[in-house]
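Before we start, here is the structure in question, set down as structure tokens.
And then chain A:
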Amino acid sequence: MHPTDEIILSLDKINKSYDDRIVLHEISLDVKKGEVVVVIGPSGCGKSTLLRCINGLEPIQNGRIRLNDQTITDVGTDWTKVRQHIGMVFQSYDLFPHMTVIENILLGPIKAQKRSKKEVEAQAELLLERVGLLDRKTAYPRQLSGGQKQRVAIIRALCMNPDIMLFDEVTASLDPEMVREVLDVMLQLAKSGMTMIIVTHEMAFAKAVADRVLFMDNGYIVESGKPEEFFNAPQTQRAKKFLNQFKFSENREDEA
Partner candidate 1 sequence: MTLFLSVSNQMDLINEGTILIGMDYLFFAKYAPLYYEGALLALNIAAISVILSIMVGLCCACIHYYKVPLLKPSVSIYIELSRNTPLLVQLFFLYFGLPKMGIRFESESCAIIALTFLGGSYMSEAFRSGLESIGKLQLESGLSIGLNKIQLMRYVVLPQAFAIALPAIGANIIFLIKETSMLSVVALEDPMFVAKDLIGMNSDTKEALLLLVVTYIVMILPLSLILTFIEKKVRHAGYGH
Partner candidate 2 sequence: MLDTGIKVLFEGNNITRLLDGLWVTTRIALISVILSVFFGTIIGIGWSSRFRIIHVFARFYLEIMRIMPILVLLFLFYFGLTRIAHINLNAEMASIIVFTLWGTAEMSDLVRGALTSLPKHQKESGLALGLKSFDIYFYILVPQAIRRLLPATINLTTRIIKSTSLVVLIGVVELLKVGQQIIETASLLRNQTAAFWVYAVIFLLYFIICYPISQLSFHLEKKWQS
């Protein structure tokens, strides 16, 4: 499914700093409904911070963020409400350890969104089935593998029926053999038309899933373009250098 023209999320020159250190410089970005934006860049360049600002885990100093035509960076924004429209999955496993898989999934929809348990549970089961985890419904997080935990975390966010999903290096702390199962779920999700911003270091996956690639460095968006263009012919020196690192390691693996 191709992105529509309707803009769902819009960042307008946002600035973010910790103390005096500026970590995001005048970031502007429009995300269309159904679009998949992949953000790449060296570690420490501000990718996580960008996602965290979008769902209000970090306050910004300047600029404006709009979600569904509503400005969400005004003072007095009810972030609790806003976050119900934004799904987020973190790098480390962030399931609640004292709850089963299904309890983890139901908590937000039932307590925050006040939806009926029956309806949400049916939805949750459908999604669990789709990612092959229905039989783990009553397991505790400690009984799951890393890849399974991340799939549950994705479903937990999905069950809130968000308008947009944010993924922050969700495969970075997985054992290599589990990366694939999580990326497959995200790929499926992208195909189904979900609007997504994905931070990742998996270049092949980025190429396959992205409608648009953003390259960040040092708090700036340095480059932005279609995946084929970006990966085949990066415009800037910095992007070339960054991509070269991956080529190098790929070649090394070939040699070995």
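Basically, a contact is a pair of C-beta atoms (placed from the backbone, for glycine too) under 8 Å apart; a residue touches a chain by one contact, two chains touch by 3 or more; residues count from 1.
How were these picked? Simply put, all candidates are chains of the complex that A comes from, given by their letters.
Because the structure is predicted, anything quoted here is derived from the model rather than measured.
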## Note on the structure
Of the candidates 1 or 2, the one touching chain A in this complex is 1
#### Entry: Residues of chain A that touch candidate 1 when the two form their complex
55, 57, 79-81, 83-84, 86-88, 90, 92-98, 107-108, 111-113, 141-142, 153, 156-157, 160
